[in-house]
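Sharing a structure with you now.
One protein chain is absent from this view; the other protein chains keep their places.
In order of appearance the chains are A and B, and numbering begins at 1 in each one.
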Amino acid sequence: MNKLDDSAALPPTASRDIKTIVNAGLKRRHAAERRFRGYGLTAISLGLAFVVLMFANIIGKGYPAFWQTYIQVPVTFDPTVIDPDGRRDPKALENADYAALVRAGLRGLFPQVEGRRELRSLYGLISNNAPLTLRAQVLADPTLIGASQEIWLLASATVDTLIKGNIDRTLDESLRPVKDNELGWIDQLHASGKIQRKFNTILFSNGDSREPEQAGIRGALMGSFYTLLITLLLSFPIGVATAVYLEEFAPKNRWTDLIEVNINNLAAVPSIVFGLLGLAVFINFFGLPRSAPLVGGLVLSLMTLPVIIIAGRAALTSVPPSIREAALGMGASKLQMVGHHVLPLAMPGMLTGSIIGMARALGESAPLLMIGMVAFIVDVPRGITDPATVLPVQIYLWADLPERAFVERTSAAIMVLLGFMVLMNGLAIVLRKRFERRW
Amino acid sequence: MLSSLLLTLLLLSSAGYYLGRNRAFRVAGDHIRNLHSLPSFYGSYTALWCGLPALIVVAVWAMLQPGVILELVVAGLPPELRELPPDRLGLVLNDIQNLVSGNIVSSAPDPAILAAAEHYRNLQLTGHVCLWIVALLLATAGIAYGWRAISPKLRARNQVERVVTLLLIASSTVAIFTTVGIVLSVLFESIRFFHKVPLTDFLLGLQWSPQTALRADQIGSSGAFGVVPLFAGTLLISGIAMLVAVPIGLMSALYLSEYATPKLRAIAKPMLEILAGIPTVVYGFFAALTVAPLIRDTGAALGLQVASESALAAGLVMGIMIIPFVSSLSDDVINAVPQSMRDGSYALGATKSETIKRVLLPAALPGIVGSILLAVSRAIGETMIVVMAAGLSANLTANPLQAVTTVTVQIVTLLTGDQEFDSAKTLAAFALGLLLFIVTLILNIIALHVVRKYREQYE
Partner (left out) sequence: MNTMTIEARVPLDGALNPNAREVPLSSTQITDYDHRQTVGKITVDNPKMLCREVNVYYSEKHALRQVSLDIGANEVIAFIGPSGCGKSTFLRCLNRMNDTIASCRITGQIQLDGDNIYDKNIDVVQLRARVGMVFQKPNPFPKSIYENVAYGPRIHGMVNGKAELDELVQASLERAGLIKEVEKRMDEPGTSLSGGQQQRLCIARAIAVNPEVILMDEPCSALDPIATAKIEELIDELRENYTLVIVTHSMQQAARVSQRTAYFHLGDLIEIGETDQIFTNPKHKLTEDYITGRFG
């Protein structure tokens, strides 16, 4: 221990009054402090601004899609057109020319319109599924035949876009999708209350379509449902089993180290690589059907597994060892200890992790592009091997289409997707809050 | 078909469970203590004997059946069809399979093919019937065996537990098999690709135009498969993304953990994490329909030539996506620095920002670098944003206002749409996938290693 002596005295600068020295720099240092704080605040505000901007942008664009324009047309179910031999034969009724009824109705509204081209654009006001609507009505109630009714028919996408105010009327006619004569008819209908906006049920009841006004997300929703079902059925049990094995049973050796490293790396492998795996292994090697929710679910469960395993292990480690010792001390076998005590206590955490993993799987699209879930599919899938697409891929498909009406629908589909995300994450949060235990 | 069989097996197994349990009660006599294990273990023992062997057989059978049937159908084809070259034969088999599954085949089918389809259908039916019989027999035999084996001395618990442990071990290997599957699937196709295009051309080529000839004598039949422009594009977009994400993410993490009041933290942190939960397709849509036109119009107003699929738009939006990734990882890292470091600095009279800049950041640096590497790996592998907002043409440029393409975009473009599985064009996608896998794997391993070493330092 050295004793204090003169040589250890502090140099003159340091022994100067500390108060004055510090004071001299204070102003500059506090300015630097304020600047730094400002940077931080700016960063946070930017981040939050992005969130708000994106949501505002998507909701602003998608909100109108929940309403759809209909035109009221007087339709006469003329027996000479749809049931010429008067036998009410369902087969004949099914194949009758309902389009003629629609055309007649429209001509009835605008008797002054003449000429093939003029008439064609008049008929174009109504979506081309109108005959199907009429047919369904007649088949459901054959007494309609011979009657006249005012029927609300789905307007075409152009009319809808115009009514929603998304077409600039001041543009030159040649640059506008709606010509002057059409504008006149639409305004006339509008003035007489024959154009109305109703809640868009088609969006939720139809599959995809080339016509924006007839396109819906039901097919994609069902596809997502089946895909997630497979994902859940596969990844949850396997994930929980793996977590239990690694946390409770596995000896600490090279093999389990390898598994651990593997899981951590899999969690960071780009999703598209999983798609390549699905294409090469499930489709080309095992010969499973393309575009099927089965394959999509397989691929997504491989992607979700690491998430569930990591969450599961965290949940298991949070169960204190005293519980394990208590169970073993009572003479339970290791498996009984896990099954009766540790697993039930860890279950809420595992469920939370799984729900978050499923939410992520719901939003995943890149790997599904690889396995053919991007096809244009009109029919709503009815099983795990039917060709299908999923909600995010539907969004991707629609986002590519130039029509304004599709932009609207894409945003609406995004809102639905985000709604599900919020629901699932909310469920996870509630679960965590409800069952959270502090040891 | 298969699902009803599985359901039946499940029912049989539960029946086995009850039979086994009842039998255990009976053999125990008056004292249940005579039994080695709890009665329910005898039940599970019987159920396992019933279900497991049958399930294994069903699984193997279901895997092998299509191949065997195909072989038999080919063998049954008339000789002129059988001797067709493999690719033509494949088309014929495709037709047959389509007929069997009831799809419409383009041309009026050949009677030989119709007959083959009939043959196929018959074989399928026979196969299913056989499978049912075998599975049910096995299940019943299992129940009988388990039931007979039950005696008070039978160590049912140990045996059941051994099976369960084996199942647990099997589950844990799925992760390994996934990695092996990834490596093998991309590796095999890549090797086939490198037979057609030399590795050096692929890695060093400056041209990317994945065209392959439809006919051998076509002009310009050989496409160019040089990966450099793709990687340059990927790096350009990822670089822009990191320029956005790292400062914003890092500064927000610092602000939230060092300055923010608990209230602000409680609101802002989850708000930022919302960004992480938004599906990437949504970002893609936002980039393509909002940000890209905005940048193009702004550029035009400033007199700049901006491509409508500029790297800037994709990079910006990707950066937004990565902000929460950087911020939550850095938050973990910053919080891992012990409070005593901060106290030591404050006690010397340092201001907050001095403490952050001179103590906290140097201490957390390895962890932050690790997080950034993970974020880079994520940016490189990101697909949807670039597929929707970046271009397709492989420009070798560093100008963020021009359109570039990325590795992931090319994989998607090459593999969506109908492609023959043998063409260099399709195989190129797998070679790109291999490259992507290797690059991200290296980044991840380094990053995870750095982060772990860093954590250990303060544990």
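A few notes on this one:
As a working rule, a contact is a pair of C-beta atoms (placed from the backbone, for glycine too) under 8 Å apart; a residue touches a chain by one contact, two chains touch by 3 or more.
Everything numeric here is computed off the predicted structure, so don't read it as measured data.
Of the options A:22, A:258 or A:330, the residue whose C-beta touches the omitted chain is A:22.
Check B:29, B:198 or B:349 against the missing chain and you find that the one touching it is B:349.
Although one chain is not displayed, its contacts with chain A can still be listed: residues 1-4, 7-11, 13-15, 18-19, 21-26, 29. In the full complex, the hidden chain is touched by chain B at residues 261-262, 338, 340-351, 354, 358-359, 362-363.
Everything that follows uses one rule, which is that only the chains that are shown with their structure count from here on.
Rounded to whole angstrom, the centroid-to-centroid distance between chain A and chain B, based on C-alpha atoms, equals 19 Å. The residues of chain A lying in touch with chain B in their complex are 22, 29-30, 32-33, 35-37, 39-44, 46-48, 50-51, 54, 57-58, 61, 237-239, 241-242, 244-246, 249-250, 256, 258-259, 262-266, 268-274, 276-277, 279-281, 284-287, 302, 305-306, 309, 333-335, 359-360, 362-366, 369-370, 372, 374, 392-393, 395-396, 399-400, 407, 410-411, 414, 417-418, 421, 425. Against chain A, the residues of chain B that register as touching in their complex are 63, 66, 157, 161, 164-165, 167-169, 171-176, 178-179, 181-182, 185-186, 188-189, 247-252, 254-256, 258-260, 268, 271-272, 274-275, 277-282, 284-286, 288-290, 320, 323-324, 327, 349, 351-354, 356-357, 374, 377-378, 380-384, 387-388, 408, 411-412, 415-416, 421, 429-430, 433, 436-437, 440-441, 444-445, 448.
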